[in-house]
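Left out: one protein chain. Kept in place: all the others.
Up next is chain A:
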Amino acid sequence: MSRSTLLLGPTCQYIDAMSHTRPSPVASDRIELKARKVSFDWERTPLHWVPGDPFTTHTINVLHLLLPAGERWFVHVYRQVLPLIRDDSLREDVIGFIGQEAVHSQAHDDVLPHLQRLGLDPTPYTAQVDWLFEKLLGDRTLPPGRASRWWLLERVALIAAIEHYTAFLGDWVLNADELDRRGADATMLDLLRWHGAEEVEHRSVAYELFQHLDGSYHRRVRTWATAFSALVFLWQRGTRFFMANDPSLVDGRASFAQFFRAGQQGVLPSTPEMLRSIPRYLSRAYHPSQEGDTAQAVAYLTASPGANGGR
């Protein structure tokens, strides 16, 4: 597992001490989850923060469109779930998870005014994402009892499926050295890696909560299919939206071929890797602790400028 050896910064080299063992869900693996107060200075971040590569920039920028509303919705759902948790250590994890997600939502939300200042107004798209999470996936007037519980569990399972992908992306961005080599903006990389590292850090919580409350395999497969299709749908049109409205591009276009090539170059997740992650989530033996590397995530969080007062 050579890619877990990486440079975290010019002075901090971290070498994975556990590279020969895959972590498994054992008690010693537990770390306390807590929200970190972060700050990022966007003033110097250019529109094309991956220099000369608007497609990669905008594909990653879609995160800023989806996450403010999406992670606010996670918090909204989990606030309702708290009374149903019968396991104190899981409850502690969920409480830490909620705070981290809330700050993720704020941090991505704070990028949007900067995009607007740079001439790329994201509001038409974010208003739709807001609708999706606030209305379509929001609370519904349902009879108390089975129907309400069904809708809550369905959303808890959706979050577990989405968290499989956030952990996948978090692990990817922590190891995406190619972005450093291309001179990507340091502040944006720090936002993505702080967020990615916390996603890796808390990757088991959503799945364990789902297992604790329900754990039905059918529901896992069903909600995975919904979450995956929705993510692909939202992501491709988000990239197209940015490319079409970018004030510095004459005829901005986005295609799957560009995505595939960027994946081969290492500036975006590779398509085969993404396809391989599907059967892993659908496997009956799946546990999120089999993915990603907690020690690497924690090491990044210790060094991240944004998570340490913005120095």
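Here is the rule we use: a residue touches a chain if its C-beta (ideal position, glycine included) is under 8 Å from a C-beta of that chain, and two chains touch if they have at least 3 such contacts; residues count from 1.
In the analysis below, contacts and distances are computed from a predicted model.
Participant: With one chain of the assembly withheld, which option in "ABC transporter permease", "PDR/VanB family oxidoreductase", "Extracellular solute-binding protein" or "Aldehyde dehydrogenase (NAD+)" matches that chain's UniProt protein name?
Facilitator: Hidden chain identified via UniProt as "PDR/VanB family oxidoreductase".
Participant: Thinking of the whole complex, not just what is shown, which of A:R182, A:R240 or A:R261 touches the missing chain?
Facilitator: Missing-chain contact among the listed residues: A:R240.
Participant: What residue numbers in chain A mark contact with the hidden partner chain?
Facilitator: 34-35, 37-48, 65, 68-69, 72, 75, 78-79, 82-83, 95-96, 98-100, 102-103, 106-107, 109-110, 112-113, 116-120, 122-132, 134-135, 185, 237, 240-241, 244, 247-248, 308-311
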